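Excluded from the complex is one protein chain; the other protein chains are retained at their positions.
First chain written, first letter: the chains are A, B and C, and each begins at residue 1.
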Amino acid sequence: MGQQSPILSLEHVSKEFYGNVVLHDVSFDLRAGEILGLVGENGAGKTTLMRILFGMPVIAETGGYKGKVSIDGNEVNFASPFAALDAGIGMVHQEFSLIPGFTTTENIVLNRESMKATFLNDVFGDRMSILDRPQMKQRAESAIAKLGVKLDPDMIISEMPVGHKQFTEIAREINREKTRILVLDEPTAVLTESEAEVLLTALRNLAKLGIAIIFISHRLHEVVSVADRIVVLRDGLAVKDTPVAGVSVRDIASWMVGRSLAADAVRGDEKREFGPEILSVEHLWVDMPGETVRDINFTVKKGEILGFGGLAGQGKLGIPNGIMGLFAAGGTVRLHGKDVPLEEPRTALEMGMAFVSEDRRGVGLLLDESLRWNIAFTAMQIQGKYLKPIIGKLLTIRDEAGMKKLTDEYIEILDIKCTGSSQKAKELSGGNQQKICLAKAFAVQPDLLFVSEPTRGIDVGAKKLVLDTLHKYNREFGMTIVMVSSELEELRSICDRIAIVDEGRIAGILPPTAEMAEFGLLMSGEKTEAAQGADRG
Amino acid sequence: MDKIKQFVTDFGWPRVIIFFFLLALFIAAPFVGVRIDASISDMLNRFGQNMLFVLAMVPMIQSGCGLNFGLSIGIIAGLIGSTMSVQFGLTGFLGFFGAVGFAIPFAIIFGWLYGMLLNKVKGEEMTIAMYVGFAGVMFMCIMWLVLPYTAPTMVWGYAGKGLRTTITVEGFFRQVLNEFLAIRIGDSFVFPTGMLLFVAFCTFLVWLFMRTKTGTALTAVGSNPDYARASGISSDRMRTVSVIISTVLGAVGIVVYQQSYGFIQLYTAPLQMPFAAVAAILIGGASVNKASMVNVLIGAFLFQGLLTMTPSVINSALKTDISEVIRIIVSNGIIIYALTRKMKVAK
Amino acid sequence: MSGNKTLGRFFSENAVVIIFVLITLAAIPPSGLSIPYIVQEMITRLGRNTFLVLALILPIYAGMGLNFGMTLGAMSGQIGLILAINWNITGVEGLAFAALIGTPISVMMGYIAGAVLNRAKGREMVTGYILAFFINGVYQFVVLYMMGAIFPIRNPAIVLSRGYGIRNTLNLQGVRQSLDTLFMLKVGPYLIPVATFIVIAGLCVFVVWFKKTKLGQDMRAVGHDMAVAQAAGIPVDRTRIIAIIISTVLANFGQIIFLQNMGNMATYNAHDQTSFFAVAAILVGGASVKKAAISNVFIGVILLHVLFVVTPRAGQNLFGSAMIGEYFRQFIGYGVIALTLVLYAWKARQNTARARESLRGGTAGGAK
Partner (left out) sequence: MKQIVDKKTMVRRLLIRLALVVVYAGLVMLTFVLGKGHSLIIDNKDLDDGTLTAAMDGNLVSIDGREASEVYPGDRIMEAVKGQTHTVAIEDMSGGNRIERRITLPLGEDTLLVSIPKLIAGVTPAVEVFVPLNVAPPSESESESKNEFTSPDAVPLEPLPTP
């Protein structure tokens, strides 16, 4: 197999989004029948890489990429995913792309159905052909057989367990005769352990048939068990490209998170004293789509900054959303010893908590309204601020002047770049929008502030300002902060403790000074001794 | 040049075209023997008559319920109010305000029920509102026949029961607002001061309401329901409030309409009324999810202007009754334009 | 408890049909109409209306909801009929002529409607409804002002006395019931328009066959999930336009069948309530915004029209006013559309909630 030329090779691939380098000079090869494990933290560039490979329009829209992608030695540059499909690349996405009301067979052969021509083809085109259902079923069965799993070809997708849906997706890609390269993006994320095991076996079967597979997973032990070779991406660089034999999970974890020295610099040796316990959470579950929280327990002390880290989809985002009442949740949450009723955002706000949502444009802002509205709204609604009585106190209306004053203050403090307090929120850049979200939360002067992904999608300067602001409010006003972020570095730079969430549970709580590899292992679902110690303490 | 272009884009092509069309009609009017003063008087009158219906669109658009195709629910409440007022023999201002007073409680109850219904069907509000409105009108058709009204001016003479299709309010509250402080210039120009004052007062109240805490919350719900929820606002409650206000405005609107028009029109008359109001506010520049007082004023003015001027001018110019067709095409065209436009913005 | 639940669910899923059967049964005795009379009426009305109602199926299949824009097809059919009367083409040939003229017009109308609805995804129904109003304006412009003025009309009997524009009511003497009487079968006391039913049966066969084609499958896929269909390479917008075109063409045929049975045509109003009656019928038959079968059409036409036949008489006998029955049936028509839409929207929300709840139960259980 060694002398075989690669089917797919990437040479010096780079990509930047608006000056932000997300991939830098990535090169690797893939041979027929080989399984390549691709690992990396969120934002390491995996998704972008796959988008380039799959010809997603977003790449071309943002200025294309540099470097060379070739298949069988010929350079390709796909204009659309369909071109990639024609070239033999199959992709299984994280979200199911299946039609729930259709059967397995119908989904496997979707838009590639076997057909029998009718006389009407000549009149109205090929779509007037009759479907050849027996043939379709046969093809579906053969694809399923190739996978080596048990799957009922006549079952309706919506009635299937998740694992079967995942198999259906893969079977669909295999069903394309041309498919020689299969890309699987976190295929095991939604599966139970035994289902995942079956999937891995199926992948090995496929590899034996000569299909090359790129396997993306955060479950490192799966990668180690199934892959022949592994490529580690970090900050857009392919930091490691090595055969998997002899590599341990721990090695990979440290390659994944290992950072250049610059990042660790921020922290001084400040002594931290905290007040009494302010928030305690027991057995919290949150039904947030894509970020399910299963069973979370933790406490926060007054004046502390607690960080939540972990990979996307593991549930860390569900924690603040659940406590603030935005999604269905259960369990016990106590603030200052008083029970916080769940699923009631108003009470949560009234009790003195505030939340900066990760979904800035979706939840955080009134995009079509002025900055004044955005900043003052919550304070107005919850605390009755920025209202003034008119006609002898018969009626109270908005105090536009007060709102303007407040907004101008925050524009000053947070250095928000805008044309004025009446500008519309949608016209601001991402970083400035984030500052508006923070201002909104500060305006209600909360005892406890939840901040979710505060630096997502904003530039470096703004990032620093946001983090410094949080730091300042904590130190100067004693604001207790719970911060959720995918960026471990940023958590380490300002948090007092960092909890890593994996599969809806806290895998461990570490001090920010802990070794990077420890964090990496926790994220991959491996229990470490250090973390267990911290957990107990 | 660019400035003009920008202005036109902001103002919207349909409005600019309709505005110039209206202008052209005014210019053409004297040449085809249509009196301008009579036209303006007529236009002001219609403007006042219909303004509240257009205004009624605002709260629901702002709260994200879309265009209120079910405005007829409010109109029905207004009809109940005015028929009760006539039944009890109230006359003059007492008759008018009596009608409004009887109508409002019904409007609140209907609006509350209607609002709760719309909360159950988020995303499908407009189609359902339309059919709920239709069904309500047909149900009331039965009620008009059955309810025990006895005032001789209202019931069918030969049967002694069942309300007439058209009831005159002459001697009750006909033109009480229009005549109040009315200014007459010449034979054919009347400025209906009272009605316009009343309408302006209602508009001011709505304007004020939109500035209260509740009004602000309501707008936020329409602008981004998730943001509002995260700020502790119950979007269902705000939507219900907006539906109630819209329904009340519809109820008051029909009474204003009746006093000016002089007749109460029952049975299937309210069926098509919401469409005119919807078209008017859209012509005024509102979209399916954003509307302001300016949209209401411009919309009611342009639309009613069009309705007044096209029949008189076009018909005398072309000697044919083509204006009705123009009205259908323009008003429905503008609604389609608005319904298909938002998709682009959402993208 | 679970038995109760299934019964409850059965009721809620068929609520509209059940309510309707009850109202209808209750209204028959007070109407004083004989059963044979009602049966004969039903046979006639099935022939008259079924084709129009069947035209609604494909857009539902393609996930576009109830095609209120079918009125566009009805107007095309009317233009075909006007021309047939103009040229004095009579008999079944006259109907065929009208249909052949109406078809290209309705294809064009369907294309316009489909393109407009594609720009209004998520609110197809209300847009289709308004679009019907809009095109009605255009239709009036063409028929009332252009015909006889710009398009020559050679039959003075159908032109208004002012010299242009078509009269408000057209006598369809030449084609009246020509399809119905083509092959009339007498079974017992009942007259059955066999030819009409053969045409309807042909359409049913077409619908069943169409569902088996690639295009039918694509429509189903688009109806279930546009995003997935798009990702799989199915041309979503095009497929939706085709669904609307077919529906519009069928409505064109349907309106011609409807009018030949009526024998008269109100030039400017005949299409006003086409979509209302058709939509009400299919919903009464148990269809929803997302699901419709041929059986829904037949059940619906029968139920709705029995009610339509009996209510005016029942109103007359119970309340001494025929108008009450007249209003009542309109109320029922609008009410049933509103009710079905409400039930559907409400149920859809409940189902998503239920689906998520079951997911949560598992995780909450797992938490212990």
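Throughout what follows, a contact is a pair of C-beta atoms (placed from the backbone, for glycine too) under 8 Å apart; a residue touches a chain by one contact, two chains touch by 3 or more.
Since the model is a prediction, treat every value here as computed from it, not as a measurement.
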For the chain that's not shown, point to the residue among C:Ile28, C:Val92, C:Met108 or C:Cys204 touching it.
C:Val92
The one residue from A:Gly125, A:Pro161 or A:Gly337 touching the chain left out of view is A:Gly125
Given that one chain is not shown, which residue among C:Leu7, C:Leu22 or C:Leu100 touches it?
C:Leu100
Touch as defined at the start, partner being the missing chain; which of B:Ile18, B:Cys141, B:Val176 or B:Leu307 qualifies?
B:Ile18
Contact with the hidden chain only, please: which subunit C residues?
84, 87-94, 96-97, 100-101, 141, 145-146, 148-150, 155-156, 162-164, 174, 233-235
Go through subunit A and note every residue touching the omitted chain.
111, 122-123, 125-126
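Everything below uses one rule, namely that only the chains that are shown with their structure count from here on.
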The larger set of C-beta contacts, choosing between B-C and A-B, lies at B-C
For subunit A and subunit B, what's the span in angstrom between their mean Cα positions?
48
What are the residues of subunit B that contact at least two other chains?
none
Going by the touch rule set out above, which residues of subunit C reach two or more other chains?
none
Which part of subunit C faces subunit A closely enough to touch in the complex?
209, 212-215, 217-218, 220-221, 224-225, 227-229, 231-234, 356, 359-360, 363-364, 366-368
Residue numbers on subunit A that touch subunit B, as the complex places them
324, 326, 345-350, 355, 357, 359, 362-369, 373, 377-378, 380-382, 384, 387, 395-398
Quick one: which bits of subunit B touch subunit A in the complex? Just the residue numbers, please.
208, 211-213, 216-217, 219-220, 223-224, 226-227, 229-234, 290
